[in-house]
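Left out: one protein chain. Kept in place: all the others.
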Amino acid sequence: MTPAAPASSLLVPDARTQARNRAEARFRLYGLAAVSAAILMLAVLMGSILSNGLSAFRQSYITIPVTLDAATLDKAGTRDPSGLRQVSATAYGKLIARNLQAALAAKGIATDGLKPKDIAALLSEDAGARLRNMVLADPGLIGRTIDADLLASGRVDGFLKGRVTEESAAKDSKIKPAQLTLVSAMKGAGMIGLRLNPAFLTAPDASEKRPEAAGLGVAIIGSAYMMIVVLALSLPIGVAAAVYLEEFAPRNRFTDLIEVNISNLAAVPSIVFGILGLAAFINFAHLPRSAPLVGGLVLTLMTLPRIIIPARAALKAVPPSIRDAALGIGASRMQTVLHHVLPLAAPGILTGMIIGLAQALGETAPLLLIGMVAFVRDYPGLPPAGLADPATALPVQIYNWTQRADPAFVERASGAIIVLLVFLMLMNGAAILLRRRFERRW
Amino acid sequence: MTLPLLLLLLVILALGSFLAGRARALMVAGGDARRLHSLPAHHGLNLMLAFALPSAVALAGWLLARPAAAPGPAAMLAIPAIGLAAAASLWLTMRPESRARNEVEAAAKGFLILCSVIAIATTVGIVLSLLFETAGFFRQYPAAKFFFGTVWRPDFRGDSDLGFLPLLWGTIYVSAIALAVAVPVGLFAAVYMSEYASPRFRTFAKPAIEMLAGIPTIVYGLFALITVGPLLRDWIASPLGLGTSGASVATAGLVMGVMTIPFVSSLSDDIINAVPQSLRDGSLGLGATKSETIRQVVLPAALPGIVGAVLLAASRAIGETMIVVLGAGAAAKLSLNPFEAMTTVTVKIVSQLTGDTDFSAPETLVAFALGLTLFALTLGLNILALIIVRKYREQYE
Partner (left out) sequence: MNDLRLTERDLDNRTARMTARKVQVHYGQNHALKDVDVDILDKTVTAFIGPSGCGKSTFLRCLNRMNDTIAACRVEGQITLEGEDIYDRRVDPVQLRAKVGMVFQKPNPFPKSIYDNVAYGPRIHGLARNRAELDEVVEKSLRRAALWAEVKDRLHAPGTGLSGGQQQRLCIARAVATEPEVLLMDEPCSALDPIATAQVEELIDELRENFSVVIVTHSMQQAARVSQKTAFFHMGHLVEHGDTAQIFTNPRDPRTESYITGRIG
């Protein structure tokens, strides 16, 4: 045993020091817990979206031979396109329903207790329309028998993805347990299965009754158009404003007013910009509702301060010695800025621009107020005229789908979020790359 | 004659005047560019501006006067003619010592100023559009009844109750829960990041936390709707008998809190880092532990800045829309139960202004009054926060 050290020895911590060190450890733990909690929430958020949404990229298709009977599809027998257009999607729907029954009979799958209507209900209401588009694009198919991939209904799709079960079907007016038994048998025979669904990215929205057909085509185009408008307006205006404030503006009350305005606008809630857009662009200037042009204008006003602030920082980071050098050999201030300061600040300005665009891409609330929430099935035309056509936008489409009753739309909405996040990640990744590649330390 | 055709003609003429100006400059200099005050290109640009500005003004005036009609042949000729006349007079008066560069640069500076002024124009636009429609609302609905009413029951057939208080209460309640989540987590995270974390941990954790700020609010809204709402309902609210609604103040507040964490943490991080190292050394040199230094020296010194950061976060929470639209519900209520669905100012702005709306009905116009109140509230918080943060920054500069 070593002798007891004197009370003041450094080697033996006194009770108070021990208590203080325990408090230190606790405090440190709180900090770590806070960081972990934040990161955990990020993980849970991502996990929730991915687990709900990844399945939206795959869709159930029923594969059967379909005889494109000329007697039904082209009574005149002339293959005249205008004549072919007379045949409605419903007629195609009836045709494939008959073919489905025949295919089931051919494979010897029992359909006891199911009416023909119930069997037809396994197919999406959109299946006929899609087949019709195929035939109209290639009238030579008429009279032949093709192996067609037909879109299955939302409930059948949900059954294959595990969302719909026998128990839920018993309480569901849209599907019967017997239909699910039939689907299981068809799956066993290889007639139905999940496959990649590019239509999710290209097809327009579909009505409440057919979630299986709903796609993001119009929303992606609408968002892209808005981004074009935002980029075309906010890049020159934002850079010009930043250059003026940083390089030319005298220090006076007017400049102060502009600066205070910009920093306040950056913090104004986005929905207020929506109200401004509604009052100024739609009610006052009579621009069309639901148009990407108006959406782009509103997002431009919202994004401008968020671009000007980093652009000014980038200009400020260019050392004054560069300006002195250019002015010293007789360049005018405008030439100094255009030839020397702006090129050096460009990577920083572009980085801020991309991040501002990414924020604009994810913005929802102001777009709701200017009517971007409308149900739009037609693709907008090519710009510039197409900018005034009705369209929707990615985040608004997500909101739209969350407001629908059919649970299949939750999968669609989560899938759309994955698409949105991929776009955002690409943009932010580009911004990070740009910063890494061109960052200059003075 | 169509508008696009006229525009094409104007662009061609503008390019032509650039070339003409450049050629004319060389001509008056006798082919020796060194005799010119400004570069030939400046003279070209100057002549182009001399053509384009009057034409643009004429075109804009003409379009404003008769917006629907297509330009007739008269306008087709009159608009470019005005520009050409201005350009021609410059062409004739051009001399080697003409200060074309100064004039071009003055015009460019004018453009820069115009772009800067858009910020003011936006603010004015917001204030005017809100004030104008709000005045219309208060002509139809008494202001006192709006600001002090406790019932919100809009009815498009008329005779609505449009009391503001239940909406304000919902907004404050949701924001308070959000701050109760975001302030401790964000502050502790900032302290840990700036005072304890190893550089390696920081390079991984800091972007992860900041990623929370880059996620669009619609994503948080969906997260509240499909994950957090049902979770709170099934595990807390239902077993305790507090409610059966997935959408609730707690759901929206919690998710909004997560969204707000990075605002609090990155602002606090900056502010904590602005506290001079000498203060930390002073405290550590006296034998204080790190946590004692942080709690008793660093945080009190950073307090004004942190208060500013919290105010900014509060303004953010009050103005947030999508999370509450999807997570908080639509029922305007004055209740203390956090597991009940309530609604906020922003939710009602959305619901009163989407769909087919009649801009003479008070049920629609009330949204502008709500917007004005929201604008005033967040603006006040922001200005207060900026003043506090600026004062704080000056203290250590």
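Labels A and B are assigned to the chains in the order they are written; within every chain, residues are numbered from 1.
Following the convention adopted for this analysis, a residue touches a chain if its C-beta (ideal position, glycine included) is under 8 Å from a C-beta of that chain, and two chains touch if they have at least 3 such contacts.
For clarity, every value in this text was computed on a predicted model and none was experimentally measured.
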Can you work out which residue in B:79, B:288, B:324 or B:350 touches the chain that's missing from view? B:288
Residue, one of B:276, B:355 or B:380, that touches the chain absent here: B:276
Residue of B:193, B:297, B:367 or B:381 touching the missing chain in the full complex: B:297
Absent-chain interface residues of subunit B come out as 198, 276, 278-289, 292, 296-297, 300-301, 395
Missing-partner contacts on subunit A, residue numbers: 8-14, 16-17, 20-21
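Throughout what follows, only the chains that are shown with their structure count from here on.
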Give, as an integer number of Å, the spacing between the C-alpha centres of subunit B and subunit A. 21
Residues of subunit B touching subunit A in their complex? 101-102, 105, 108-109, 111-120, 122-123, 125-126, 129-130, 132-133, 184-189, 191-193, 195-197, 205, 208-209, 211-212, 214-223, 225-227, 258, 261-262, 265, 289-292, 294-295, 312, 315-316, 318-322, 325-326, 346, 349-350, 353-354, 359, 367-368, 371, 374-375, 378-379, 382-383, 386
Where on subunit A is subunit B touching in the complex? 20-21, 23-24, 27-28, 30-35, 37-39, 41-42, 44-45, 48-49, 52, 236-238, 240-241, 243-245, 248-249, 257-258, 261-265, 267-276, 278-280, 283-284, 301, 304-305, 308, 332-334, 358-359, 361-365, 368-369, 371, 373, 395, 398-399, 402, 410, 413-414, 417, 420-421, 424, 428
